[in-house]
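Left out: one protein chain. Kept in place: all the others.
Note that the chains are named A and B in the order they appear, and that numbering of residues resets to 1 at the start of each chain.
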Amino acid sequence: MDNNRQVGAYANMKSFTSRRARAIVVAIAAGSLALTGCSENKGSKSGTDSKKDQKEASVQSKPVTYVDAAGSTGPAAEVPGAKSGGTVQVYQEAGLSHLDPGQIYVSDAGQVANLLFRRLTQFQEDDKGNVSVAGDLATDSGKSSDGGKTWTFTLKDGVKDANGNAITSADVRHTVERQFAKFIFDGPPYLQTWLAGNKYASDYRKLLPGGGFDGKHLPASVLDTPDAKTVIFHFDTARPDLPQTLAMAGYAVVPAKTDTKESYDKAPVATGPYKIASYKAGKSLVLTKNTNWDPKTDSVRHQYPDGFNFTFGITETTQTKRLIADQGDDKNAIQLTGGVESTQIQDVIGNPAVNKRTVKGYQPYVMQLSFNLDRVKDIKVRQAITYAVNSKSLIAGEGGAYGGDVAPNYFAPTLPGYEASYDPYGRLKAPQGNIAKATEMVKALPAAEKKLVFAYSNSEAGQKRKVAIEDALTKVGFEVVSKEVDSASYYEQIGKLANPYDMYITGWGQDWPSPGTVITPVYDPAQVTDGSPNYAHVKDPKVKELIQTALTQDPVEAAKTWKEAEHYLLEKVVPAAPLWYTKQFQLSGSNIGGARYGSVSSLLDINRIYVKS
Amino acid sequence: MTTLTKTEDAPAPTGPESFLSVRDLKVQFSTEDGIVKAVDGLSFDVERGKTLGIVGESGSGKSVTNLTILGLHSPRSTTVEGEIVLDGKELVTASERELERLRGNKMAMIFQDPLTALSPFYTVGRQLSEPYMKHTGASKKEARDRAVQMLEKVGIPQPKMRFDDYPHQFSGGMRQRAMIAMALMCDPDLLIADEPTTALDVTVQAQILDLLKDLQQEFGSAIIFITHDLGVISTMADDLLVMYAGRAIERGSVREVMREPRHPYTWGLLSSMPRLDSDVDEALTPIPGSPPSLLNPPTGCPFHPRCAFRDEVPGTLCTDTRPSLGDGRAAACHLTAEQKQTIFIDKIQPRLR
């Protein structure tokens, strides 16, 4: 089973139905193939590879810089050796949940959105993997004033939608306003929440209940469009991360005239280098060149292939088989968000011709064993468990070194502020756990505290994790009672505040490269509610204080505060035991050129690929 | 009078008057468990216009014999030795094609259960017409006329309408009448009736038997009448053959065998037959034991394990030596003629009266 990908499924902070549902489908498909003996470890090269990956990740984790107008002007630097023409086959297991940009939050639709839709800003990555934010529709990454509470964007000239209509500030305003409409519910909530501010903290929709469709618009004090080229955002608190937020696919422009509300999800209007030729939900998506896209206005995207043919319903197992075989059309094929299926990892790395067709890198997810602080109140218990857990055996279950790496702390290698050597529990030296220390600690515990209830997902990956956790904790003297939870509603069950479990494995990754998108959602005492990702129910006042401070600081100062918060959490609060970082490992056909790992998407950089012949 | 000649090993020459002559017939089935000797050295003759009755328990080989005459045994697992001569034509070595021409034409068969022996899928009329068309080359119309005529002859009312009915729309007796009509479509010279009345009500039985007798008189066919019911046979047959374990053990005219049976098995059969004039409280005497396994038949006389009179025979004759059936009126038993007569008169006859 594809543990690696299932990690993704469970870890993805953006991940709802499509990814989790996909995991179930994978399980069914693999079960029917009767594949047994899921790989335990993927090769002796794991050590070296991990180091190399970490080196790459150190580039991935550099702080994002904001790019000026010159850097935001197209055309994008040519991809060496790139050719025009050809059609790329794209394989994906589950269908896309959405195509309406406002509803896009998951990475599969996000990848498609990179081909279809333009936003005010976009991420730009250089050859070394350095990520910056450049202007996309806007001439640059935005100008802040008023201590970060006001952001001004000026639109580029010559940007048109697929119908040939110029994009104006009215279209951007409409894009923002429609976020408040009821039919937009699956996308990211950041911008709306920030615009609504404290006044509408309980329900941001109250700021503009009609979503701009009833003739009522956001007041100029919130969103101002003084002329056709200018867009000004006003917030009630500093929002230093706004350029990154706006680079999300969820905030891609929806030209006002083209908006068909609910129906837009089936037939959105493109602004990027490609447009939709045909779309059958869950089955196929055909993209062709958008002739109204002007490369001179775009500093990131390319338009090398004539088109993309997406086929859905191809399991990761089949995708991997097809791409390894590299026959016929599969030579021109890529994986959308799927990766190499874990039982076939050996077939890939063992064959140099195949291995050179792979891209790999860290995903932004940190998998951890979260403690329910309302039940596991003794910090000594949590510390003992943190010493005892066996990252090595857990990673083995995820497909080995290509599926994950030992996590010594709460920050993923992709996150600015990541410290590779920050390892308070000695996890790197002893990835199997510090048994001696843990055993000693457990001996000192009262008997009642030695009994722990562990919730696990009934997926195949979940079963393996259960075994690894039970083994590690039983070995040091704990008594573990494992409770199975339906994999489809796993996060729903453990997300309940009054859940009856002591601990559960959870994963989280950044929404953009800032620790604020990790510490805030996962550990903010203000977020202890049903369904919140604060699964540990952290209520520590000092954490709250640090978060509030960091959110208003400029990025350099904030980085220090986030680091302080992380160290304080890991050493003094221990809401979770860090277990492993998840990794991405994708394969493409031999006729695909320009393939490289995209740090922002954590996937193949789909904008750069071309068909070799 | 049919000549009933039999020597165990040397077949008697076929008499000019015998229409069907079976000589030293051996039929063996190979099964998973071994070889089943279903018929083991059987000889008999039937004359035109006469009726031979064959009686015996289930598994005595009576049905197998007659299926073999028609060539309806499964060729894969069955070996047939000996000879069957029908009107001068050897059947054992005849080709399937030749047999097909004879079946339903020169020789026909009436089966025991008309419900299962008629196809539920086709009309009675079609099933009657088919062999007629095949054997005589008649048109559909002619075949239909003939079938209607035959249905009428066997006593089916409104035969024109019933022609298009399916067997399940007929009553049991009607079905057997239709079956008889079917057998007589081509005016066969030999009619084999395999327990034709067993599956019928008693009242219907008598009608069917009458019908058969009338038809025989009209058509002049030879009939082999198989039954385990001695009561039926006494009214139907001219001659009688008693079979046991694949062999004939007694033969004679009906009158002779019924009046003065000579084989302990025949005695048993007669004793176990209820009679209308017997006392209600008089117990029937069943034959003790059960029919022998044909896979592994008893040595010597096959009846000896069940025979109440084997002590009367000196030595181990019964268990060692198979008694032979003589020519004509005969019984295959080691008891001497005097012993047979004494035992019959002293012990058997009182029970039969």
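By definition in this document, contacts are C-beta pairs under 8 Å (C-beta built on N, C-alpha and C of every residue); 3 or more make two chains touch, one makes a residue touch a chain.
Rule of thumb we're sticking to: contacts and distances are computed from a predicted model.
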{"item": "Chain not displayed: protein name in its UniProt record (\"Glutamyl-tRNA(Gln) amidotransferase subunit A\", \"ABC transporter permease\", \"Cytochrome C oxidase subunit\" or \"Carbon monoxide dehydrogenase subunit G\")", "value": "\"ABC transporter permease\""}
{"item": "Among A:T237, A:T474 or A:S489, residue touching the chain not depicted", "value": "A:S489"}
{"item": "Contacting the left-out chain in the complete assembly, out of A:D126, A:D146, A:D203 or A:D378", "value": "A:D203"}
{"item": "Contact with the hidden chain (one of B:K62, B:R103 or B:R310)", "value": "B:R103"}
{"item": "Hidden partner chain, touching residue among A:K321, A:R375 or A:K437", "value": "A:K321"}
{"item": "Chain A residues that touch the omitted chain in the full complex", "value": "13, 15-18, 20-21, 24-25, 28-29, 32-34, 94-95, 97, 182-183, 185-186, 189, 202-203, 205, 261-263, 265-266, 280-283, 311-315, 318, 321-322, 324-325, 327-330, 486, 488-489, 491-493, 495, 521, 529-533"}
{"item": "Hidden partner chain, residues of chain B it touches", "value": "70, 72, 76, 96, 100-105, 108-109, 111, 113, 116-123, 127, 130-131, 134-135, 166, 168-169, 179, 182"}
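Note that only the chains that are shown with their structure count from here on.
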{"item": "Geometric centre distance via CA averages, chain B-chain A, whole Å", "value": "90"}
